[in-house]
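Entry: chain A
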Amino acid sequence: MPVLMDRERMSRTLTRIAHEILERNRGVDDIALVGVRTRGVPIAKRLAAILHDITGHEVATGALDITLYRDDLMKTAVGPQPIVRRTEIPFSIDGRHLVLVDDVLYTGRTIRAALDALIDFGRPSTIQLVVLVDRGHRELPIKADYVGKNVPTSRRETVQVRLAEIDGVDEVLLDQVEGGTA
Partner candidate 1 sequence: MKLLLKGARVVDPASGIDGVRDVLIDGDRVARVDVSIPPSAVPDAAVVDLGPSLVVCPGLVDMHVHLREPGYEHKETVRTGAASAVAGGFTAVACMPNTSPINDSASVTRFILKQAAEANLARVYPIGAVSKGSDGKELAEMADMREAGCVAFSDDGRPVTTALLMRRALEYAGMMGLPVIDHCEDKTLAGEGVAHEGFHASQLGLRGIPGAAEDVMVERDIVLAAMTGGHAHIAHLSTAGALRAVQAGKSRGVQVTCEVAPHHFTLSDERLLAPLPYDTNLKMNPPLREVRDRASLLEGLRDGTVDAIATDHAPHHADDKRVEFDRASFGIVGLETAVSLAFDQLVHPGVITLTRMVELLSVNPARIIGVPGGRMAAGDVADITILAPNLPVTVSASAFQSKSRNTPFDGWRLRGGVAATIVGGRVLYVNTAVAQAAGLAGSA
Partner candidate 2 sequence: MSDRATRLRGKDLLGIADLTSAEISLILDTAEAMKEVSARPIKKVPALRGKTVINLFYEPSTRTRVSFEVAEKRLSADTLSVAIATSSVVKGETLIDTALNLEAMNPDIIVCRHASSGANHLLARTCKAGVVNAGDGMHEHPTQALLDAFTIRERKGRLAGLKVAIIGDLLHSRVFRSNVYLLTKMGADVWACGPSTLTPAGIANLGIHVTTRVEEAVEGADAVMMLRIQMERMQGGYFPSLREYFHVFGVTPERVALAKPDAIIMHPGPMNRGVEIASEVADGPASVILDQVANGVAVRMAVLYLLAGGGEDEAAA
């Protein structure tokens, strides 16, 4: 299975993205990170830690579960997260520059659901999107503002992001859907 990103590469990528966020937003004022469950959450926390290292400021971080906002076409294969979990956004999002964080951007439906969910929580000034991997094949007009790596893929492939906090290792793998080893 080809390794698209190893631990070192992931770490450098996240550092680069953190700087991009700072540059685009001219600092961390009014910024809040919201990770999309499940793997967007540790990535958001890491970004918050890096931003804190750079600026000395705490960046508010939350976790968003989009299961209750999925559309019909998302009933299958949105990654292994079948259980509805809690959304934890312990701060007001009104007037904030929210940065949504997810591991893989594919059809765009997860982000569409995340936008719907966020609207129910309040009215941010802006919403930006960080993804670790953009694998193409958008079905909705959704674009990431910050991309770790662009990986052209075919529909028969899948991108597996593994994170130390959940999977014990940091890596991004490319796998085949049919005929591949489970």
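Selection criteria: all candidates are chains of the complex that A comes from, given by their letters.
Basically, a contact is a pair of C-beta atoms (placed from the backbone, for glycine too) under 8 Å apart; a residue touches a chain by one contact, two chains touch by 3 or more; residues count from 1.
Just so it is clear, the structure is predicted and the values come from calculations on it, not from any experiment.
Candidate 2 is the one that touches chain A in this complex, out of the options 1 or 2.
The part of chain A that touches candidate 2 in the complex is made up of residues 65, 67-70, 74-77, 82-88, 116-117, 120-122, 177, 182.
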